[in-house]
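Data first, discussion second: the structure below is written as structure tokens.
A single protein chain has been removed from this complex, and every other one stays in its place.
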Amino acid sequence: MMIRLLFFAHLGEQVGERQVTWPHVPDTVGKLKEEVEARYGLPLDRVMTAVNEEYARDDAPLQPGDTVAFIPPVSGG
Amino acid sequence: MMIRLLFFAHLGEQVGERQVTWPHVPDTVGKLKEEVEARYGLPLDRVMTAVNEEYARDDAPLQPGDTVAFIPPVSGG
Amino acid sequence: MTESLFAITSEPISVEDVMKKVMRPEAGAVAVFAGTVREWTNGKRTLFLQYEAYVSMAEKMLAQIGAEIAEQWPGAKTAITHRIGRLEIGDIAVVIAVSSPHRAEAYEANRYAIERIKQIVPIWKKEQWEDGSAWIGDQLETKAYPSGKPEVNE
Partner (left out) sequence: MTESLFAITSEPISVEDVMKKVMRPEAGAVAVFAGTVREWTNGKRTLFLQYEAYVSMAEKMLAQIGAEIAEQWPGAKTAITHRIGRLEIGDIAVVIAVSSPHRAEAYEANRYAIERIKQIVPIWKKEQWEDGSAWIGDQLETKAYPSGKPEVNE
């Protein structure tokens, strides 16, 4: 019962890893964000979240095996 | 005392030549257009005129040695 | 390919060659427009096109468009190449490249350029359809000039 977390750009540098296995499955994206903020001391209020490569809102539910990506404001182009 | 006339696109086909030496120098572009219309039976009312590669109005004067181009509505691009 | 920023050519146009003429360290955006020979127009099939130009004047008018753009969008740099002669379906007839520090000007200036080409640059196309041919510009299938003639700078 776990999920995979991905951290990009400055988040990857701050966490020190770009992929992390999260050992349990919070009910929602919002709950996971609170846990991640507490664990790494990262403010995630301006960070988007994608579940399995689709943008997801804080009330989106999580399932075992999901990949959750933390996506800071993008700057491509 | 002559000028050179250039005919483009369908005008060149109707006149049968793309360059013509005109044996005298009318006072203005407008006068020249009337003479050319009469000589070749060409309606020039939608045709622009350029004198020495610059667009010119009907009241523009002509000088010996000028090159006058008759420019139908353009369709480049 | 010519080094000139504004050129009429009877050879195929390299889009990258035209782009390279305007790329530079202070520009972060390049907008490019390529006009190609379309097969179908209003249900009529084109077989090929023939373009004719008053070459010397056409190059001057292209350069004038570049100057108008530099005045209207400071920092924008323009290159335009137009092909003449016989063009087949899919061939590129014109390439316009505009570079600028930021993208909004590059798009706007590029679009200005194509509209101006269709107003003031002495180039004509003759359509060869399955059932005949005609010079475009004084035919019913083209737009009329709003004022009856292209705008002349006075």
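By letter and in written order, the chains are A, B and C; residue numbering begins at 1 in each of them.
In this text, contacts are C-beta pairs under 8 Å (C-beta built on N, C-alpha and C of every residue); 3 or more make two chains touch, one makes a residue touch a chain.
Note that this is a predicted model, so its numbers are computed, not measured.
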For the chain not depicted, the shown chains it touches: A, C
Selected from C:A27, C:I65 or C:V121 as touching the chain missing from the view: C:A27
Residues of subunit C (touch criterion as defined above) contacting the omitted chain: 14-16, 19, 23-41, 89-90, 99, 101, 103, 106-107, 110-111, 114
Where the missing chain touches subunit A, by residue: 6, 8-10, 12-13, 46, 48, 50, 53, 55-57, 69, 71-77
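One rule holds in what follows: only the chains that are shown with their structure count from here on.
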Between subunit A and subunit C, centroid-to-centroid distance (C-alpha), Å: 49
Between subunit B and subunit C, centroid-to-centroid distance (C-alpha), Å: 24
Multi-chain contact residues (two or more partners), subunit B: none
Subunit C: positions in contact with at least two other chains: none
